[in-house]
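After the structure tokens below, expect a handful of questions from me.
Every protein chain of the complex appears in place save one, which is left out.
Coming up: chain A.
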């Protein structure tokens, strides 16, 4: 290097020998041999390159994972990790015919060459409703006379629409040919449709005397009409009406709250009065009796030195926290009656679990059809079930308490056994226990 600089600057060449191919190779060889031992940077090698090969600490070269070592793909332990080793599967723009179509139209789509040409996979989604049809004689025999004065043409049109729109009655009413057949509401269409269906199935059953009678849907058009009317009214409420209703509801709530408040006050008052009476009695009683009472009291206190869980449980049940209070649906607007049967939100997870178990145990339908009667009875039943569960837990705590007392007693007075009066012995406690937990 310095020789080059000298060359450029026209300074006399120092006494370094001129580099020829032979001399260069010779030095290289010599240097290489020397580096083997001393790992000094050979002349002519860049520092960076040298640093890559031999660092000061002579670290092992960094490890790099490879997937080509020892043959293709052998770098991985598991065969699954051999990615992209398979040959590419080709696709082709292939014709197909769709069995869901009525014609044999051929379309094209991309498909793997290797895939066998099975049926068009989407054809299986082609589901169609079964809508019965009737013949002219059937129509004349059963369907000609009807209260709403439907003609044959109208009925035909109805069934045609039913087939085209898969019984979407709202769309059917929309597409009903008003010019030819007059305006019909959704309810009228449904009424006629279900009437025809039930008449047809009846006549078929009569003809064939089949025992397996198909269930027909009874459509209560009158009820539906009234329901729609109510819904319509609900939608047409003005803001003022809504506000008025809300105001009335609030007022009612206020009145009820006031009523409750009054009741509570009278109860408090009565309590106070009775307490005062008792105190008067105490004051009036003679000292001897008082002493006796005191004694008794002491004894009692002695009897119950420790707080009993039983009391709290029993108290809780007596107070009436048990059972479920189902919410009154008094919100604005209409609601489904099945909402009545919904469990209120404030019930704990454990109660809900216990209730579910009880429902299973007694084999009750967990979601009965919500008629008015069923709603109330079902709610009462579930309330009772919760109570039952609570009583069971209370009973089991009582038994446990009694057992532990017995053991304590026996430990305290060895040799003696505590005779539990038969009235307190639990009956079939085991089964109850199992159920309660």
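Basically, contacts are C-beta pairs under 8 Å (C-beta built on N, C-alpha and C of every residue); 3 or more make two chains touch, one makes a residue touch a chain; residues count from 1.
We take it that contacts and distances are computed from a predicted model.
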- Item | Undepicted complex member, UniProt protein name, chosen from "Ragulator complex protein LAMTOR1", "GH20488", "Large ribosomal subunit protein uL5m" or "Translation initiation factor eIF2B subunit beta" | "GH20488"
- Have a look at A:9, A:88 or A:105 and name the one touching the chain we're not showing. A:105
- From A:171, A:359, A:381 or A:402, the answer for touching the chain not displayed is A:171
- Determine which one of A:123, A:141, A:249 or A:272 touches the chain that has been left out. A:123
- Message: Need a quick check: the contact residues on chain A for the chain that isn't drawn.
- Response: 96, 98, 100-105, 107-112, 115, 120-123, 125-126, 164-165, 168, 170-171, 173-175, 186, 228, 231-232, 234-235, 237, 239, 242, 332-333
